[in-house]
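And then subunit A:
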Amino acid sequence: MSERDIGEVILDVRNISLSFGGVKALQNISFDVREHEVRAIIGPNGAGKSSMLNCINGVYHPQGGEIAFLGEVRSDMNTHHAAESGIGRTFQNLALFKGMSVIDNLMTGRNLKMKTGLLAQAFHLGPARAEEVRERKFVEHIIDFLEIQAYRKTPVGRLPYGLQKRVDLGRALAGEPRLLLLDEPMAGMNMEEKQDMCRFVLDINDEFGTTIVLIEHDMSVVMDISDRVVVLDYGSKIGDGTPDEVRSNPEVIKAYLGESH
Partner candidate 1 sequence: MFYRENGQFKSSYREDQQLLGIRQDRWFIFALIAFAFLAVPYLASDYMFRAILIPFLIVSLAAIGLNLLVGYCGQISLGHAAFMSVGAYAAYNLVVHFPQLNFIVVLVLAGFISALIGTVFGLPSLQIKGLYLGVATLAAQFFIDWVFARVKWFTNYSPSGSVSTAQIDMLGWTVNTPVEKYLMVLAIVIVFALMAKNLVRGHIGRSWMAMRDMDVAAEVIGIRPVHAKLSAFAVSAFYAGVAGALWGFVHLGSWEPAAFSINFSLNLLFMIIIGGMGSILGSFIGAAFIVLLPITLNQVLPVMGRWVGMNFSTAFASHLEFMIFGALIIFFLVVEPLGLARLWSIGKEKLRLWPFPH
Partner candidate 2 sequence: MKTRTSILALAAVAATLGGALAPTTAAFAQAKEQFFPVLVYRTGVYAPNGVPFANGYVDYLKLVNARDGGINGIKITYEECETGYATDRGVECYERLKGKGPTGATLFHPLSTGITFALTDKSFVDKIPIVTAGYGRSDSVDGQVFKWNFPLGGTYWGAADMLIQHIGKKEGGLDKLKGKKIALVYHDSPYGKEPIALLQERVKMHGFELQLLPVTHPGIEQKATWLQVRQNRPDYVFLWGWGVMNSTSIKEAVAVGYPREKMYGVWWSGAEPDVRPAGDGAKGYNSLVFMAPAGKGRVHQDILKHLHDKGLGTGSKDEIGEVLYNRGLTAAMVSVEAVKRAQTKHGKKPLKGEEVQWGLENLAIDQKLIASLGFTGFADPLSTSCVDHEGGSVARVQHWDGSKWIVGADRYVADQQIIKPMIKASAGKYAQEKKLTPRDCAKELTAGK
């Protein structure tokens, strides 16, 4: 782990509860995320990890609790606010824009930054053009960073899974998030791909200084790259701390070893 100065708490989740109909997905979960750290949420399937993320960036609306991001306290986020205030997000089951090329997917990720109006667009006036080029430059950075130059114009649908994951990550980065939520970024990857992804995550964290919250159930990976870990099981928090603390937490061990794979 490279020595990085972990800053103040930027995201504070306070006793969040969420339920669909009768099913309790989350039961008053609380944890915080500090500026510039890599925070992991782990837990067996159905532990409510994704639901947690969905609450943080406003896809779901928790019935109880509140979320404070950059000091701003909200009972529930809405996706637009989340994005505007700098929360980026990747998806567990790829949610790319299948019909569009890699470049367009990333440019779309940049959408919030683009402001020129309908008419300027329609007539492709100076401002619109300039903006297009400016943002394109930025996006090209990300493309280089993720090493997907070769696929710029390829429709994402045609890319192999691993690469699609990268594009997904790139699209999130394009929004220059302060907080990046990664939903199982390594799910279904082979070893090399996983290593690449780890590298990317850490580099993002280093170079862009992005704070990262990631979900993963591959313990080993998580333990390597994250500063602190939250453990969920059946919608409630059973552990929180540095990888080592969590590793030695009996409940966690029970939860994981209890259900033998």
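Candidates were picked such that all candidates are chains of the complex that A comes from, given by their letters.
Keep this in mind: a contact is a pair of C-beta atoms (placed from the backbone, for glycine too) under 8 Å apart; a residue touches a chain by one contact, two chains touch by 3 or more; residues count from 1.
What you see is a predicted model; the values in this text were computed from it and never measured.
Trainee: Pick the one that touches subunit A in this complex: which of 1 or 2 is it?
Mentor: 1
Trainee: Which bits of subunit A are touching candidate 1 when the two form their complex?
Mentor: Going by the criterion above, the answer is residues 57, 59, 79-80, 82-84, 89, 91, 95-100, 104, 107-112, 114, 116, 118, 121-124, 128-129, 131-133, 135-137, 140, 171, 175.
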